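Encoded as C-alpha cells, the structure appears first; notes follow it.
With one protein chain held back, the other chains of the complex are shown just where they sit.
By written order: A, B and C. Residues from 1 in each chain.
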Amino acid sequence: MREALNLERRKALKAGAGFGLLSALLSVGLISPQQARAAVNKGAFDAKTLDETYKALGVSAPAVSDQVVINASDIAENGAVVPIGIKSNLPNTQMVALLVERNPNPLSASYNLTEAAVPEVTMRVKMGQTSNVIALVKADGKFYTATKEIKITLGGCGG
Amino acid sequence: MRHLLALLAGCVLASAAMAARAQDKSGDEVAKYREMLADGNPADLVELRGEELWKAKRGPKNASLEQCDLGLGPGVVDGAYAQLPKYFPDSKKVMDLEARLVYCMTTLQGFTEAEVTKAWFTKPGKEADMEALVTFVGARSNGKPINVANRHPQEAAMAKMGEYIFYRRAGPQDFSCAICHANDNKRIRLQELGNLTTKEGAGTAMKSFPAYRVSQGNVWSMQRRLIDCMRQARWPEPKYLSDAVIALEVYLQGKANGTVMQTPGIKR
Amino acid sequence: MGSPMKIRASLSGETADVKVLMRHDMETGQRKDASGAVIPAWYIQEVTVALNGKAVVTAEWGAAVSKDPYLALKVKGAKSGDAVSVTWVDNKGDTRTDETKIA
Partner (left out) sequence: MRYKLFVLAALAGMSVGAGAAETASLVAKQAEKMFLESFRSDNPKYWMRRLEQDEAMRLCSTYKDNPPAKIRQQIQLKEMATIRYPVDGKLIGDWMEGEKLASSGRGGHIGFIQPDPRGTPRGGNCYACHELSPREVAYGTIGPSLKHFGRTRGNGEDVIKYVYDKVYNSNAFSACTNMPRFGYHSWLTPEQITHIVAYLLDPESPVNGD
C-alpha cells in the first residue's frame, strides 16, 4: 500500500508543473504540506540571506537588467502591506520572484509562468524595515534582477 | 546691507521651496502607495461574510436579522448607515449602527447582550461577526449622503455633549481630540489629519468608515476607531457602545452631514 | 476549507486582467498573542491560476505575503466567457478553489 502511494506521489511530482495535481493530493490528505513544500523549492524560503536564497534557487551571478521593472512606491505607510509589481520585458520569461533583502527570509514569492501568462505580477508583502527589494527573473534559462529601495515609515500616532 | 537681506530672504524662500518639494515627493509616493492599495480592498471579503451573517438564521430564536429596523423601517438596509446614529423610540436611546445591531440580535435572535458584545473586534484567528455585519450594512449606504438631522432633542443633546468631549483634555499627555483634529492641513508623521470641525475634514473621515486598516489586517468600525483614539490619548478604556463614544459619533456625523458615503475605505 | 475569494477578470484585447483577493491570516509564526504565546505559522504556500482548467501561473509563497493576500496578473489568449480559476493551499493543508467567468 505504501509502495503504491509512493508511486502515486512520484508520478505526481514527475508531472512537474502539476501543481493542480499536487493540491489535489494535498486536499485528499495523501501527502503532507511539508512534503509538498519540499517538492518544490527546497530550502529557498528558509534561506536567511540573499546569497543563501540564490544558492537554494540554483541562481549564480544574476545580471542586472533594465528589462526587469519594479512597480512600487518609494515609501510605504505601513510595512504590513507593501504593494509591489514586477514586470519582465525579456523574451521567454519563465519565472519571476520577489526577494526582500532585510526580511528574516528574503524570498517572499515566486511565480512559474507558462507561455499563456504575461510576465507581470503584482502582490503585497510584509516588510519588517526599510529594505532593498529584488525582482529576480528567469528568462531563456538565464537569471536577471532589478533592485529598488522601499522606505518603511513609522506611521500615525506612533504607538 | 540691503543686498545681504535680499540674499537672505532669497535663501529662505529657496530652502522653503526645496522643503516643499521634498514634502511633495514624499506626498506623491504616499499617494502612489495608497492608489496601489485601493485596487483591492480585503474589506470586500468581509462585506460578503457580513451579508451571509445578516441573512443567516441564528440564536435561540433561530431568526435572521432581515427584520431588523435600522431606522428606516424593518428590513431596510440601503441608506441606513448614512442616517445613523439616531434616536430610536423603542429603546428610547440614541444608537449607532453597532448599538442597533446589538439591540436586534437580542430582541430578534434572542442572544444576550453579553454574548454579542464579547468578541466585538477581530483577534488573531478569530474574525468578529460584528465587524462583518457593520461592513455589510455600511457598504449598503455607498453613494448616499450622510443625513443626520438631529431633530430629536436627545440627538441634539448628544451632539452638544459630543462637542464637549471633543475638546476635553485629559491624561498624561494633555490630549483631546481637538489637539490633532481641529486644524487644517496638518500631518501626524506622514498621515494627514482631518480637521473634524469642518464639513470637509469630518466628511473625509466619516464617509470612509467602516474601513479596512492594513496596519491591523481587519476592518475598523467607528466605535473601534474612536476607542483606539482614546487609547492613543493614553486614557483608560471606554465601554463598547458607551454614550461618550456615540455622542462623539453624533457630533462628527453632524459635521459631515451631506457628504456622500464611500465605504468600506482602506487606510494605513 | 477557507473563506471565498474575490476574483475579478476583465478583458482588454485578448489579454485578461485577473485580480484576486483571498481571505487568509498569513501568520508568520513570529508573532505573539496577548498572553505571550507564539501564534503558529499559518500561511498559503501554493497558488495556481488556471484558464479553462489549464494552469497558467503557479506560485509559491512564503509567510511574508501580507494578510488577506492580493494577486494581480495577466493571461494571454483569453476571451469573454472563459473560466478563470484560482486555487490556494496553505501549510496546514487547507485549500480553496474559486472560479469566475471573464466578463
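Here is the rule we use: a residue touches a chain if its C-beta (ideal position, glycine included) is under 8 Å from a C-beta of that chain, and two chains touch if they have at least 3 such contacts.
Being a predicted model, the structure only gives us computed values, none of them experimental.
The chain not shown here makes contact, within the complete complex, with A, B. Touching the chain that is not shown, out of B:Ala63, B:Ala132, B:Ile146 or B:Ile165: B:Ile165 (per the contact rule at the top).
Contact with the chain that does not appear here is found for just one residue of B:Leu37, B:Val116, B:Ala205 or B:Ala244, B:Ala244.
When the missing chain is restored to the complex, the residue among B:Ser26, B:Thr107, B:Asn142 or B:Thr198 that touches it is B:Ser26.
Residues 19, 22, 26, 92, 121, 153-154, 157, 160-161, 164-165, 167-176, 178-180, 182-183, 185-190, 193, 227-228, 230-232, 234-239, 242-245, 247 of chain B touch the missing chain (whole complex, contact as defined above).
One chain of the complex is left out; on chain A, the residues touching it are 75, 151, 153-155, 157-159.
In the analysis below, only the chains that are shown with their structure count from here on.
If you average the CA atoms of chain A and of chain B, the two centres end up 37 Å from each other.
Rounded to a whole number, the gap between the C-alpha centres of chain A and chain C is 14 angstrom. Averaging C-alpha coordinates per chain places the centre of chain B 30 Å away from that of chain C.
Contact of a single residue of chain C with at least two other chains is seen at positions 66-67, 70, 72. Within chain B, residues 39, 214, 217 each touch two or more of the remaining chains. The touching residues of chain C, when paired with chain B in their complex, are 3-6, 19, 21-23, 25, 27, 31, 33, 39, 66-68, 70, 72. Taken in their complex, chain A has these residues touching chain C: 17, 19-20, 22-23, 26-27, 29, 32-34, 36-37, 40-41, 45, 80-83, 85, 100, 103-105, 107-118, 120-127. Contacts from chain A toward chain B in the complex involve residues 72-78, 80-81, 83, 85, 122, 124, 153-159.
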